[in-house]
Every structure is written in structure tokens, then in C-alpha cells.
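Some chains omitted; the rest stay in position.
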Amino acid sequence: MKNRSLSFWLFLTPTLVALALVVFIPAIMGIFYSFTNWDGLGYTEMLGFKNYITLFHNSGFLAALWFTVKFVIVTVILLNVIGLGLALLVTQKFKGSNLLRTVFFMPNLIGGLILGFIWQFIFTEAFDALGKAFHMAWLTGWLTDGKTGFWGLVIVTVWQMSGYIMIIYIAYLQNIPSEVIEAAEMDGASPWQRFVHITFPMIAPAFTVCMFLTLSNGFKIYDQNLSLTNGGPYKSTEMLAMNIVNTAYSENNFALAEAKALIFFLIVAAISLLQVYYNRKREVDL
Amino acid sequence: MKKTSRFFLGIFGLILGIIWIFPFYMILTNSFKTPKGIFASVLSLPTNGTTANYGNSFKALDFMNSLGHSLLITVISVLIIVFFSSMAAYALQRNKSKLSGALLMLFVSAMLIPFQTVMIPLTANFGHVHMLNMWGLMFMYLGFDASLSIFLYQGTMGSIPIAMDESAELEGANRFQIFFKIIFPMLTPITVTVGILNIIAIWNDYLLPSLVLPQNQYTIPLQMFFFFGEYTKQWHLALAGLTLSIIPVILFYIFAQRYIIKGVTDGAVK
Amino acid sequence: MAEIKLEHIYKRYPGNDTDSVTDFNLDIKDNEFIVFVGPSGCGKSTTLRMIAGLEDITKGDLKIDGEVMNNVHPKDRNIAMVFQNYALYPQMTVFDNMAFGLKIRKMPKDEIQKRVNNAAEILGLTEYLKRKPGALSGGQRQRVALGRAIVRDAKLFLLDEPLSNLDAKLRVQMRTQIAQLHQRLKTNMIYVTHDQVEAMTMADRIVIMNDGKVQQVGTPDDLYNKPTNKFVAGFMGSPSMNFFDAVLKDGRVSNGKGLDVAVPEGRLKVLRDKGYDGKKVTVGVRPEDIHTEQVALEAMSDAVVNAKVEVSEFLGTDSMLYSRTGDTEFVAQVNARDYHKPGEEVKMAFEMSKAHFFDDDTELTIE
Amino acid sequence: GKSNSSSSSDKKVKITIFQGKVESNKQFKQIAATYHKLHPNVTISVSSVGGGTDYSPVLKTRISSGNAPTIFSLAGPADVKQFASQEADLSNTKAAKAAQPGTLDAVKSNGKTVGLPFNVEGYGFVYNKTIFKKAGIDPTSLTTMSKLTAAVKKIDSQKSKLGIKGVFALPGKETWILSDHLANLYVGQEFGGNAQKMYKSKSMKFTANKEMKSMIDLQKKYSVGPVMQLDYSAQVNQNFSQGKVAMIQQGDWIYPTVEQIDKKFAQKDVGMIPIPVKGYENKMPVGTSLYWGVNKNKSQAEQTAAKNFLDWLYTSKQGKKLVVNKLHFVPAYKGYTGMKMPDALTQVVFKYSQQHKTIGWAFPAYTGTSWDPNTFQPNLQKYLSGKQSWNTTVKNSIKGWNEQQSSSN
């Protein structure tokens, strides 16, 4: 399809319009507000870069950024490995593989508060009980400090999101022509070699998508953070999104929050888009 | 595959499945407990179970009504999203120019904007044109969720040989016919995936509808949040409500899986 | 290097209500070159895929060197295969496509390099080694698929119409290369082709299939000269054998619609012994056994008909004369020198000593 | 113009209420329906948000999208300041005039009253009557720190006999337990318990910090643990309501929760005493967490209808009954003498407030500022989890407050 053709634009226009009205125009307004003293209702003066200066002196932001980065690194790896692993598992032919798909996917159906409720009990009670039964001290006292809070968040996120990542991988796995896999079998490739050399390169687009999703979701994560630790104790598990939300809503500093959001956006965009750009280059069309 | 390895895979899957399902065990068992029973021991089975939570929750949620709104909003929004984003992805994938690369990046970058930062300007704008209702919400979902859908579609579209388009084109089909009659049916697995992901996102969404919907169009999650006051959280009702509200989605998911057909493009490649 | 036995093999694809392969039996001897031929859809690819292990065998046993292989994983069978539809790895370059099977086997880098380059040379792909399959022409892709197989030291090679998209010249070259490979590696090869020249020149034995069933197994010469039934006789040779439904009477066969020729002594005796005198038989005469040269007309004067050429095709060496005598149509293949224009009336001699006779009901050869 | 609420010749008005107390939403709806029956020309629709979603951003989006409610709720001085351009003057309403002294302090803006309290709430140690009885302790006698300490030790020594896991359940996860409620007693002293005063103050000395430390230490030492794992529901639902602890630092708002868990227990076993503070013995911190505001950008008729409704609710005979019996509110208004609060905890609060044995709520002065979530709460939590000394905690808190106040006001 040529991009000078009418159909190209006919196909794109509806979504482009929606995107502009729903995301970009408000976002641009937000960027503008970040240079003011906007409080969510209106603004009385232009502050220039004051908010941007403030945010770098605001240790909360930097701490949250650092915590989030660590979280993102760990979850991106775990989610992709586990998500893809689950996808490979449930696309094998064995009894119950379809049921398993549903099971792995189900965590996505639970929203924030209930999620936190359930998992707090698992961490405080089930982990405690296990820890005592097997004399593993590290299983007790979860969520009481930054470290267990971190891993708690990781566990919940992985539990919840890997089914999501899984179904994306499944969709792409199923587009691989079976002949190509067969050819690799004839070439003597073991299942693992088949995966590394054939399957994985052929689902490279899925990898791009999932990397992007896990990256950006990792940075944007809020619900799990809110419901599980609410940033505590002593802000040790406060992530970026929560820091921004709190700045806006608890501290009523909407303009500063917008400034943080913009910086945050730039960081995430730089990483994620670079990743997409780099990965897309490796993909081939059939 | 050999029988034995199938068997061990099955066992392995079973163990993983149990780990995964454990929290649901908690949700389900606790939804049958009295409030006192829940907090006496969350992990145990209900000692003297009650189904009253379901009845009460059903009433408190105004279930039939809010289910109706949830269904209406979810179904229409997802149809809109699938329809338009698959088209957009097709345009972007089949056109390999700098412009479409840039447009794709634009869509992709939209996913990075934290919702909370656009929330106030967004609702303000829509409020001014009196679109704070179901229909406005559906349009907003297109804006928010199209990006991911396009991204997903765009990735799989590459595996559909361009010869499909060419062949249909020579048979006299125009772009829309090519897309809807030839390409779109071949995208079934990813369409199902896009559908599922959007359905759960919209079905469970709370914040956006809470800002947009008038009270007479409330969805299940909006009703459900009345179980959560600042201090009084009615877990027994909430868990029963959650169970009620995820049943339609799970049913859909199981149903949709059948449409993820193995290797639809097999015959196309030579 | 291996002996392969297919014993009573059946295949039915899930969802189909007939078998795609029925009671397939074959003993392949060590170092034998087997060719499968048969009409489209007769089950050639299916059989190959079962041998490769890519399709489950519905019934029957596949044995390699005496061992039942039905449940051995394809990758452990050490078989190289060229797929009818190529099945190239789209994300790999031509080089990597060919090198993949070797890398998997941990062959040293320079050895891989050598083999792939060598194969590319043979296949005329040297300048395309860095391209991806998407940017190749149909024939080039097919050659890559072939290259992927020939670089390997497999125990058994399965080649599913590996040359169908190549031009005549390249085909001949490739044919020679494959034959040499077979010589050098001393492996078994099973080769599917619809090209009779390929089948005839390459095969130690040909397996001819129809409708999922083996019709005949034999050397090219056997199949051509001693077909066991009408199907085989008609399938081998192009243009195919002329068949006439005739009655044997008084030492002649005639169909009452223009054909009436004498049957030579020896053949006649056999037919009479088997009780076909006065009965219906199907007579088969190959186009090249119908002659227009003066010598032939004289030599076979009791089998000459007056024919009219309706269409004539010029094929370089030969000419095809689509002709008619009375109401009977037939084709004669004559030397291009003996070209006749459409419409010409020509005398033609049927070389009945080379004719084939088939039972009218069973379609089996009478002998 | 001025209209009498009962006149039916008026034009029809529709007003909307958007309020932040989601657990009372159903009751407010019923009250609105009742009011409509009595005043058929006034239709009131009530809505709320709940569950972890903050109220004020949603209110802001409503306002900025032209969908502002007629009546909304305000949570203290910070909100009063933020929504200044929406707030109508309520000084002349009957309800404002009937408000208890001090309850309007937080909602005075340029001398005008812009908010009307929902109710008053009070907190202290909510205790388990049976356990105290079994332990042989009279809870009302625990008026000083030393008496309290002794009693706690005594209870602790008979833990197994009493069938409890700890004396207290201190929810270390809920930052507000310490930073808002407990600190109010020791920080608020400096400002006479007046939130406005504190909100405007440039500095803070935290003179009573030592006393606060001993109170935290006491609760922590004798709490079921680990305290950092406890949250509100573990404290109230899981421990207190199941009789697993003797007392918890909480307020009258937990009653519905306790009742939900165990109605009998709630009716028979629950009592509340003030937290002993030197110089403020037997005084209960009573205050208001939410106020009603009326939107001045709405039509005059709507504003009047809104004010009439609020007046009716808090000052009419019918309204008062609903406030007490339906909403279970401890009234912040005069004229309720002789009425009986429906449950044990509100009764306590009502009693203390009627007797004016109260300490003001100063903490609304900081709950809407960044000092609270960013400085005070994390520092207290660090101390509580043993990661930081008390001195540092105090020093950081004072420093943070002074910095914030000097830069913003």
C-alpha cells in the first residue's frame, strides 16, 4: 500500500483521530501545565523550569526511579522467560494444555484491591506457615522491609502478567508454518536448538512486542504497587507511577506531577523505543 | 511427541497450574465464608459455608443492570478497537516507508504515557463537548487501547505472505475487500488475542469509567467499589462479586480459545 | 548404508474419510536409489513424510536396519529431506539455511564453510549466499532447499520433487550432481518426481503409485517394457500409450472402428493359451511404436493402417502426429524428419511385437 | 430569592451531591429520597468514589469537565484552599450557626465559613471489655502513661489465660495510625489542637516527642507482630474483632467493621478510652474529617436548595434522627442533647464531646501536604521498623516541616 494512496489514510484515520483526541492533546496540555503552578483546576502563574528543577532535588523521585529501574530489569527478564516458557508449554499437545492456558491467564482477571488483599495473606500467612514448617527464615516477615517488598512486587507481577505475555507469544507461535519446524527436525535440531534457531527468530516480532510491553508496564506499574505495599514501608517500595500519583493527589502538586511524568515519559520512551527499533530490524517478513 | 514426555509435561503443567491457581482457591473459598470466617483463617476451607454473600453481592451490585452495561461497553469497545486497529496495522505493515515507521512509533509511544497524567485534561475536554458517557468512553478506549492492538497486529501481519494481497488484488479486489476477506480472516489467532486482552482491560477498568460514566450507566467494577469504603471493606461481598464478574470473561476466554486455530497460514507458503 | 523396510503401511489424515496411503510395502536395499512416481495426490509426499517421521503412521511398520522406527523422533533418524514446498528458514541467509544442519551437528566452522561453498557452487547459488530466501526466485529457493540436504551426510535422503522449478539444462546438471552424491555417499535415496526422464535415468528401482496404492515396483526398464497393468503402462511414457478396446479374432485384433491389425505369432500364442481368443482385450501401443518410414511399412505390412494426421506437434527431435484411422484416435511419435502436416493422409505401421495386452476387466497385463 | 424549604410553589431544582465517604453513600441516597418526598420540587442525586481512588482528583475532573456537583466534600484546610473558587459562603446557614464551637475552625476562609462538618469522630484505645474484665482491670482508670504501662504488663503476663496473642495490634503498614492520630496528641498540643493554626505556622518544635516515643514503644513492644506486616484489616478484622488482642488504637469509625465481623461481639464487648497524654488526661481527640461545601458557581436556586437540604439534615427534627440513627454520625452540631447514639463507640465520642472533654484535631493541617507522606510518615515507619533512631526521626520531621512551610505559605 502506497502511503500516498487514499486507502492508506482511510485505514489509519479513525485510530489516528482517536489517539490524538484521547492521548496526545491531553498529554500536550499536561506538558504545558508542567511549566505552570497548575493544581488540577487552573493555574495562576507560569513557573518556567522551576518544577523540573524541583523534581531533581526531590529525592523521592530519584529513589522511586532507581527502585523502578531495578524492578523493571528483573521483571522484564522473568516475565519474558516465564511467559514464553508457559506459551511453549501449553502449545505442546498433552492432556489439559488448554485448561492450563486458562489457568495461567486468569490472574489478569483480578483487579487491584482484591489482588493486594489476597496476596498479602499469601505473603503473611502462607509464606509464614511454609517458612516455619520448613525452617526457612527468609520466608517469614514478608513485606516488612524494602527487600521483601521488592520481591513481593516481583512475584505478584510475574504471577499476574506472565499469562498475559503468554497469550501474546502463543498467538505468534501459531503463525509459524509447520513445514519450517519440520525442516529443522529433519536437520537434526533438538527441541532446544529448534527453539533457539528457528522458533525464536520467527517469533521475533512477539519478542519485540513483549519486551516493549513488559518494559513499559514495568515502568508504569501502579495497581500492584498500591494494593500490595502502597509504597511502604517508609517509601522503600514506592515506584515511579505511584510517586507521580502521590505528588499530584496527596500533595496536590499537579504541575510537579506533570513535570515528573514528562521526565519519566522521556526515559521510558528512550529505552522502549530504542528496544523496538533495534528488535524490529532483526525481523523478517515471510 | 512420545507418550512419556507428554506425560511428564502434563505433570509439570499440573504443578505449575496449582501454584498459579492458588490465589483463586483463596478467592473462591473465602467468598463462601462469613466476614468473621474470612478473618479467622483465610487459608482454610469454609467451616460453615454460606452462599448468602452471592445473593447479597448480586443485589448490592445491581448485578443484572451493571452486567448489562459492562457487556455493552466491553463488547462495542472491543469491536471498535479490533476493527480500526487491525486496519491501521495493515496499512502500516504493508507500507514500508519512513512515514509509516514514524506513525508506528507514534502509536507505540502513546502506550508509554501514564494515564493519570492525561486524566484531568482528557475528561475536561470531553466534558466540554458533553461526551462524558458510554459513547465517549468507547471512543476513549479506542484511543487508549488501539496502540497495543496495532502493535500486536503489526507484528503478526509480517508472517502473512504479501502474495496473498497480490493474488487478491489481481482478482479485482479493492483494499477493503483484500483486507476484510483475505487478510483479516488469516489474523484470527491474533484477533482473538487482541480481543481477550482488550476485553479484560475494559471489563476490569475502574478509574476511567469512574470519571466518565454517569451513575445510571455504572459497570460492575464501579458498583463493586462501593464495597470498599475508607475503613469498612466488605471482603465477603467483594470476593463473591469478583467471582460473579469474572465468570463471563472466563467463559469467553474458553470459548475464544477454540478459534485460535493451529497454523492458519500453513497452506499459503510454498 | 541402510536397509529400509515399509511393511503394510497405511495413512489416513485426521479428518479425511479415505486412506491417503494403503498397504504400502517396500524393501529398500542398501545404497539403492528409489524413485516414487504417480499422479498428483497419489500419496508420494505422504509416504515420504512418514518415512521421515513427520507424519504418524496410521498402521504398519517402518523398519530401518531391522529396527522398528515408527516412534523414533525425526531428528534421531538422520534423514535429510528436500520439501516439496521448500520450507526454507525465512530469517536465515542462504548460507545459514544450508549450514544449519551442520552447525547443529557441531561440525567445525571451516568444514561447514567448505561444504556450503561447494554446494553453492554446484547449485549456482554462490552469489546469493548472503540473501534471505524472500529475495530469491522460485528456482533459486528450490536450489537452496536442495543444498540444505546435500551438504549433509545423512543415512537416507528424501527428495520431494527437488527440481520441479528448474529449467531443463539445470535439471540435467542437478540430476548428475545428485547421482554423483549418491555414488559418493553410498546412501539410500528416495526421490519423488513427476518427470519421467528423471525417474528413468536416476532410479535403480521405480515405485509407481496410484490412489495411495503401489502399482508396480521395478527397474525403469521393467516398468517401461513390462508394466504389470494398464495404469502403469499408461502412466510411463510421454505421450502415453495408445489404448484400444478390441476383440481378438483370427489372429488379429480389431475394434470395429478403424483399427484392425495382426498379432505376431508369439504374442498370439500366449493370448490364445490364456483363453482370450474371441474375447475382448485392451491393446496398448506406444506412440513411438507406430511408424511412418517406408522400411517399417514394408516390414510390418500386416499391421498398417491408413491414418489422417489431425494435429502435429514439432518437438525438436521428434514430431507428434495426433492421428485418426476410421473413428479411432491415436498418437504416433515419429522422427522430426518424418514430419507430416495436419490433414495429410499417411500410412502407419503398428509395431505389434511391442504391443501390450490387458485384460478388459482387471486391467492386468496378459502374459 | 430567599425561599422557604417547605414552599411547593417553587420551580423544580435538581442538585447533585458528590461525597467522599463511600461507606455512607447508600444511606445518603436514602436520605435524599426522603427529602424528595417532603420537598417534591427538589431532586437530589448522590454519588461517591471509593476503594483506593482519591476523592479530590475525581472532584477536580468533574469540575474541570463542567460536570461539577452542587454539594461536595472537603477534607480540611488544604482542600479549602484548593477549591476556594468553588466554595459558597455558608456563614448564614442554620447549620453553621448550630455547629459546635471549634468544629468550623478548619473551614474558615477570609472570615467566611465555607464548610459544614459531616460529623465528629473520636479515637483512643478501643478495648475488649471481656478481656479487661477477666484481667481485672478497669479501663477507665488508665488515665496516665504509667497506669497504662502497668496494665499492659499485667495483661501481657496473662496472655495465654486470656486467649490473646498480644495486648495491642499496632498496624505498622498504616502510616496514618502514627502520623495522623497519634502524633496529633503530641504535635497538636503546640497549636492548641487547631488545624488552621498549624497549617499557617512556619515552624514546629515537637516538644512532646519523648512522650510520643514511649507510647509508640509500648504499643510496639506488646503488639502482635511483626508490626510492619499488620494493616488496618489485620488490626481490626483479624485481631481485635476475633478477640485476639486486648486493645487497639482506633476510633469510632471501626464499629461497622467490627459489627460486620461479629455483631454480638460489637454490641457487648467494645469500649473506648482516651489515650493518656500528659496534661490532657481523660480528654478525647474529637474532630471532623469531612466537611460539606456548596458550589458557588451553580445557580442561585441550586445553591439555596443545597443549603436548605444541609440545614434540614442537621437542624430539623427529622434530619437529626436520620443523622444519628441512619448515618450513625456523632453530630458536630448543637441541639442533639438527649438523643442516644446507636453504638458503643459513637456513644463514647458523643459523651466526651457533649462534656467538652475533647482535644482538637490538628492533623488535617498536614494530611494534604507533602510533608506528611514524604517526610513524617516514612520517618516514623523507619523508626518503627528499627531502621532509624528516634532522634533522627524527630530531627528530620521538624526540619521537613519548617522547610515546607517556609517555601509554600
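Should a chain be cited, it is by its letter among A, B, C and D, assigned in written order, with residues numbered from 1 in that chain.
Following the convention adopted for this analysis, a contact is a pair of C-beta atoms (placed from the backbone, for glycine too) under 8 Å apart; a residue touches a chain by one contact, two chains touch by 3 or more.
Fair warning: this is a prediction, and the values are worked out from it, not measured in the lab.
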item: Copies present in the complete complex, per labelled chain; value: A x1, B x1, C x2, D x1
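Assume only the chains that are shown with their structure count from here on.
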item: Label of the chain whose CA centroid is most distant from the centroid of chain A; value: C
item: Between B-D and A-B, the pair with more C-beta contacts; value: A-B
item: Cα-centroid distance, chain A relative to chain B, in whole angstrom; value: 16
item: Mean-CA-position distance for chain D and chain C (Å); value: 93
item: Junction residues of chain B, two or more chains touched; value: 119-121, 125, 206, 225, 228, 233, 235, 269
item: Per-residue overlap in chain D, given as positions that touch at least 2 other chains; value: 51-52, 57, 60, 64, 233
item: Complex interface listing, chain D residues touching chain B; value: 21-26, 45, 47-53, 57-58, 60-62, 64-67, 232-233, 236-238, 241-242, 253-254, 256-257, 260-262
item: Interfacial residue positions of chain C with respect to chain A in the complex; value: 52-54, 73-75, 78-81, 83, 85, 87-92, 100-101, 104-105, 132, 134, 148, 152
item: Complex contacts: residues of chain B adjacent to chain D; value: 35-36, 38-40, 119-121, 123-128, 132, 206-207, 210-211, 215, 224-235
